[in-house]
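Sharing a structure with you now.
A protein chain is absent from this complex, but the other protein chains hold their places.
Here the chain labels run A, B, C, D and E in written order, and each chain numbers its own residues starting at 1.
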């Protein structure tokens, strides 16, 4: 049984994330979507709420589990016996950083990283953009899972 | 049973290709390494010889089959019931083109493409570089499968 | 009255070109779409046929004229009293070359170049891809103006 | 009558901005240069002073108006009936982000974005560089409008 | 006698830095490795400790001096009569920023900048990565000078 890991901070989860997770889930038997706990960064949505929203967003994908971790990603993968990390790449410019991270993770724990190209429809939809739109009071419904749009909007109201 | 496809023209096969194929073979049950027949391009090594050298190069990888095809890659994947195309990316600059190709192939036949980052050791080793080195009479042994270096060198002697 | 110039070799014209020309036509009073005659390059479609197909492709856009020229682009712009060159950019990687060309054209004749980002829907649709698909006998209808698909296909049949 | 919008935080306005605004002003009948009010970011120069310095910097360009706004850029454009956003690109690396923003703004309000390549003379002159130079006590006169250099320097003195 | 300058914040010094400094030291008679004092940034390691660790890290390289400065880099170079700045580039994406900085420094003081490509072995090893690994309690020994690993680790323990 092949286990894969998909990681992110999901602040907030976007339609792009959901599409990538759906596609990633087909590459493995079980996909663990994990939010690493980054103590050096502050988020407008609490870890608990991000985890909860993420669970809501992907509950229709059968072989997906959502969790969070205090471990470095390479260690987490070992712990859950994952064989691959799956990343979604929104554009070529991001690729350099991600190739470096893949290299580091491989040398730390031997884990392989594979990359999916984000669907063109979602390539511009980053969490940062959603936060900015919400801060300006714009409707974020086209960019986040429809049934979560109202909840997510509240976190970014000024 | 999951079938993957890895494609290239392999003129000649390099150590970088072999490393990528070994890694790709672990992501699927069967990996088909295919040389698409490109009638608009001429190669210093004939299709037959490229196929033969490639077979020699990866014969130690159990779940790998080598072949060539007249079909477009998206059609070939359908024919062999492959679920994913696996590409190895040597650097971020190549990524834009590959993301476009992945998008085209997905829209043509629904096939998913996943990307591996080439191992740093092999990131500079392209077939083009090997051909240039060989043309200058340089030893290409560090860059191609050791047991094939002599054979490959002959194709590029001036 | 503001005149703009949009240039390309259009071998063949794609849906991406048509979309870009429609958008460019709104930026000026008259848009001249020009095929520079490149004597150093050979094309699978003759200059006459490329011009004809292009005319067919954009005949619904009122303020657009199609022509071809032996002049360098900077000189052609002076001749037709154009104030701007309009280019469509498919991805960030192409931008460096285009910024250099814009700089050259400005220093040659003072003409300004403005860039449009290709619509995501068409960002992967280059003439090169269309030619490759057609060469493999694939249906190119989704990528070229629908009423020209049949004609265009014939040029690339092997 | 064609209205265009050029946006920035101008902290401080540079010679590169002035050159871009002069060029952009020729593409439209009226150019509105706007400073969006970003409540999540702090600036070394107050909104009022940035607006004032910008007015001083471009007062020689007849069809330019300077203002600031609480609205998202897409909404502001609707309000002032602008048809295009004009952006100046300093290098190809910035282009990916700007293409994403253009796409977002188009889907939010239908507004078109056009890009100008920054003049080579000004391509390295960002507000960030000016701030860093000023912080080290270097003369910033070559990089900002000459008659404002003294005023601007004061904001960045340590 | 040719003097060169290599600058960085070295928080912490990595094996990649040491390799680059060794290579840079061969290009000049004397190499001054300098930490510019950046009052706008906070570092997890104090200036004194960064300077000390750096001295330890490169003490085996004979023609290297380590120091820090309140001056802008261009001014520092003049002061120490340096003819060139030597930078190590980890990947092509970083190059645009560095080319701009080189241009600025040349126009400020006439100083020339030359670039070395980081050795593939060290291309992924940035100070940022080391800090992140250390924060997760990972062993950073493979990435920093071996005899300093223990000391460096302490600064990033949570």
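The rule is short, and it goes like this: a residue touches a chain if its C-beta (ideal position, glycine included) is under 8 Å from a C-beta of that chain, and two chains touch if they have at least 3 such contacts.
Remember, it's a predicted structure, so these values are computed and weren't measured experimentally.
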Which of the displayed chains are touched by the chain that has been omitted?
-> B, C, D, E
From D:51, D:68 or D:91, the answer for touching the chain not displayed is D:91
For the chain that's not shown, point to the residue among D:26, D:44, D:81 or D:121 touching it.
-> D:121
From E:3, E:71, E:117 or E:149, residue that would touch the chain that is not displayed | E:117
Contact partner of the left-out chain, one of E:3, E:27, E:135 or E:149 | E:27
Which subunit E residues would touch the chain omitted from the figure, given the whole complex?
-> 23, 26-27, 83-84, 86, 89, 91-93, 95-96, 98-99, 102-103, 112-117, 120
Which subunit D residues touch the hidden chain?
-> 91-93, 120-121, 123-124
In the full complex, which residues of subunit B touch the absent chain?
-> 91-93, 123-124, 126, 129, 133, 135-138, 142, 158
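Rule of thumb we're sticking to: only the chains that are shown with their structure count from here on.
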Of A-B and B-C, whichever chain pair has more C-beta contact pairs | A-B
Please identify which chain has its centre, taken as the mean of its CA atoms, farthest from the centre of subunit A.
-> C
Among subunit A residues, those touching two or more other chains are 91-93, 96, 103, 120, 123-124
